[in-house]
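Right, I'll just put the structure down here and ask away after.
For this view, one protein chain was removed and the others were kept in their places.
Let's look at chain A:
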Amino acid sequence: MTTPTTNSPTVNAAEDLETDGPAWIGSALQPVLAILAALVLGGLLIAATDERVMKAASYFFSRPSDTLSAGWSAASAAYQAMFYGAVFNPNGNSFARQIYPFTETLTVATPLILAGLGVAVAFRAGLFNIGAQGQILMGATLAAYVGFTWSMPLPLHLLLVVLAGAIGGGVWGGVVGLLKARTGAHEVILTIMLNYIAVNLLAYLLTRPSFLREGSTNPISPPVAESAQFPLLLGAPFRLHWGFVLAVAATVFVWWLLNRSTTGFELRAVGSNPRAAKTAGINVTKGFVIVMILAGALAGLAGVAQISGTEGSLSAGVAASFGFDAITVALLGRSTPLGTFLAGVLYGGFRAGAVTMQTMTGTNVDIVLVVQSLIVLFIALPPLFTAARGRRSRRDKSKTTRSAGAVKEAQA
């Protein structure tokens, strides 16, 4: 068959009845299957690269059970270590030590959730925001500057730092929305380019004396003031800070915004059918600007979580790869606020558990990256799932394939 000239959004009522059960089961099923499939494949990979398994495999044909049991124990030990490192460690000598891993997961998840929301909210308005990385960096830069130069009492200073982060990211995102609205430039190109600008701008700033520690030439800023840091949520030794509460609040806010507010109604209409939105009197270009400011501000808050939460100072690596992981998180979360939150926690767990896995079983941390990438791959393979779930609307398919393609592009 050839490509249709008109892509009809009309689906037969009959076709829709083909999928059983409520819609949310269908939409949650795919990410869950993708995670499971990725974990299974990752397990096979762990087994295949394990030394004992390789030894046992050399006499596979005389005693295959050796290889299989060695493989099983290698994979299960690695995943068990990951679980210990990410969720619950039964070997801890106190309750605090036992649940410490999960608080670590939430700590790492905080910037992922915030930046993920930034990508998700843009996606709901039909924009593909690859620029979370740059938005995090700019948010972090402005937040750090306010954090280490100004000196004020705690609640006020922290509030201003949070605001500065949101503004930094919001401006970086808003530029994209403005350029798209004014000139029609494509947001994917704009955000990718602005990522480069942000990275290099930060590198430049970190050579200026005003951003460096006194008497030092290392590209790292002075630590932010105590009053500019998120207080710890559970006290020492836990690193979990109030930034996580901010992430929870942001999730609730985005949910409310998308599903319960007039602005969200407009944004979703613009995202799903810009022509109908325009005919209904919605200002589509204004929608682009608003949503990109919002997306940037959310990513900027992820930068604040880094500065005022875990890092404490500004450096070139302050955003790690959170901006790109955020795209995956939003994709895995189907661009819904709750989905993004859960996906953020999952990826936080992967990051937290990977370290423990390597120290306990010697499995390479990169396995976790492979698992993460496999999840994206499985989500980007809709034909596999459509074959299993029957025919779905053509429009849905093209959307998933398009976004997945762009993710790979961005990560390349």
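Following the convention adopted for this analysis, a contact is a pair of C-beta atoms (placed from the backbone, for glycine too) under 8 Å apart; a residue touches a chain by one contact, two chains touch by 3 or more; residues count from 1.
Keep this in mind: contacts and distances are computed from a predicted model.
Enquirer: Name the absent chain by its UniProt protein name; which of "Cbb3-type cytochrome c oxidase subunit", "Transcriptional regulator", "Biopolymer transport protein ExbD" or "ABC transporter ATP-binding protein" is it?
Expert: The missing chain's protein name, per its UniProt entry, is "ABC transporter ATP-binding protein".
Enquirer: Could you tell which one of A:Thr49, A:Ser76, A:Asn200 or A:Thr263 touches the chain left off the display?
Expert: Once the missing chain is taken into account, the touching residue is A:Thr263.
Enquirer: Among the options A:Gly184, A:Gly215, A:Gly235 or A:Gly281, which residue touches the chain absent from this view?
Expert: A:Gly281
Enquirer: Mind pulling the chain A residues that touch the left-out chain?
Expert: Counting over the whole complex, chain A touches the hidden chain at residues 1-18, 20, 256, 260-263, 265-266, 268-269, 272-273, 275-283, 393, 395.
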